[in-house]
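One structure below.
One protein chain omitted, others in place.
Right after this comes chain A.
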Amino acid sequence: MDQIALGFSELLQPAVLMMLTIGVFAGLVVGSIPGVNDNIAFAVFIPFSFNLPAEQALALMVGIYCAAAAGGAIPAIMIRVPGTASALLTTINGNAMARKGQAGQALSIAMVSSVVGGLLSALVLLVFAPALAKVALRFGYVENAALTILGLSSVVGLLSGNVLKGVISAMLGLLISTIGYSQVTGYPRYTFGSINLIEGIPFVPMLVGLFGVAAVFDLLRDQAQERRENTEAEKLPEIGSMRLGRTLIRRLIPTWLTSAAIGNFIGVLPGAGMLMAIYIAYDQAGRRFRKHFAGRKGEAKWDEGAPEGIAAPEAANNAVTASSMVPLLSLGIPGNSTSALFIGAMALHGLVPGPLLFTQHADIAWMIMVAFLACNIIMGPAAYIVIRTVSRVIFSIPKNVMVGVIVLLCLLGAYSDGNNLFNIWVALGAGAVAYLMKIANIPLGPAILGLVLGGQMEASIANSLSISRGDWLVFIDPVNHPISAIMLLAALLMWVAPALRGLRHMRANRCAKGQRS
């Protein structure tokens, strides 16, 4: 308790609190700009942080980190372009709601979900960090291999319809993830002699291309179609009322809790990350929706404006923020690529994350922990202000102008990750591929999960086998690796359940047909 008070006394210095608030606003804006994400923002900011006192620099970074995960939802809902990769799934139901004239509602759900997810995550960090760090440590190579398989399997639930196309998409993602230096053998693969591909296709530019550039191509197609058919261009949705009804809030509580739990769990584990969290949470929320609400009168279909479809990914991605600091602060192990950047920012100020931080710089360590709590409290009103002012102005810009601006921002964001011109080609290429996939009706989700998890999956399976000296049973060893066995079982269920449902469906259809004839 004393320590939490120490953290607050550090945080409540006017300058530190101001930096945190600036960080929250900056994060909301950064998050809502397609093509720029928290990773890129940090890369640009870290050099400047050098001239700030450590507590101010870190408070600002905490603010950006949390708020960017929320801000990504704004363009996702308004123009179907996710501001950050973590808002990818929010586009589906969010934009559908906005087109029905409920943009304000959708934005409110997104922001409230983000705040709820973030607050729960901050509490987890503050209260359970040491205990959870021990859980995180139990994740070795075998457990990580099982986790990646579970993550990839979560996509099965999303494949309404053509499973084959989904599998093709996942394969494509996995294959692309093999480009570059092989972690297992140390040999470069499919680099075609290009030094830019030694470490694989640069990841951040690729994401910018898949989400940002591809979405722009999509907008362009809409416009071309409108022009051809001479129809009135569909205006951007008006934000409108942001009030959430009490019944809706009560209805979303279970989704928030499950999604935040998923986000926290994934966040604590090193190497997983937001994308995996949003897919699993979305999958769970989809099941709940179909069970309780689908088909009711006045209820939108899943993927066509269901509130759970916004609440789940938004609560989950913000739940990853603070929890990803659990292994970082308690052990010095970064939970994901963004929290890894905290190491650099801290090192510049002579701080090394890990157990010693709490003895040598207890004030800073606890300041970071309580900053996550405080920034989520600030985030609610801040998001309201940003949506009511900045977003309202931005989204009154004509669509065709906005398309150009988004392309520029995407390319700028891609370039600034490493200041390499090659990244621009990556972003454009990835955008084109994602767009073609959309035209061919191949879902992008499985490919993205394949890309994100492929490298880790390959390395952790190879390393597990290396340690077990080639014994594949190590993955389902219930004594030494119970976590792995359970996760693989869960993954299996994710595959089997839809297949069984499909079979039952088919049989029912056949019976019905038989009766008719």
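Operating definition for what follows: a contact is a pair of C-beta atoms (placed from the backbone, for glycine too) under 8 Å apart; a residue touches a chain by one contact, two chains touch by 3 or more; residues count from 1.
FYI, contacts and distances are computed from a predicted model.
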- Looking at UniProt, which of "Cytochrome-c oxidase", "Tripartite tricarboxylate transporter substrate binding protein", "Acyl-CoA dehydrogenase" or "Putative spermidine/putrescine transport system permease protein" names the chain that isn't shown? "Tripartite tricarboxylate transporter substrate binding protein"
- Using the definition of touch stated at the top, determine which of A:Pro237, A:Pro327, A:Gly380 or A:Pro446 touches the missing chain. A:Pro327
- Query: Among A:Pro355, A:Gly429 or A:Pro498, which residue is in touch with the absent chain?
  - Reply: A:Pro355
- Item | Contact partner of the left-out chain, one of A:Gly7, A:Pro270, A:Gly286 or A:Pro307 | A:Pro270
- Query: Among the options A:Ala98, A:Ala345, A:Ala374 or A:Ile394, which residue touches the chain absent from this view?
  - Reply: A:Ala345
- Item | Residues in chain A touching the chain absent from view | 42-43, 46-47, 50, 136-141, 181, 183-188, 193, 195-199, 202, 270-271, 327, 331-334, 340-341, 343-345, 347-348, 350-352, 354-356, 417-420, 422, 455-456, 459, 463, 466-467
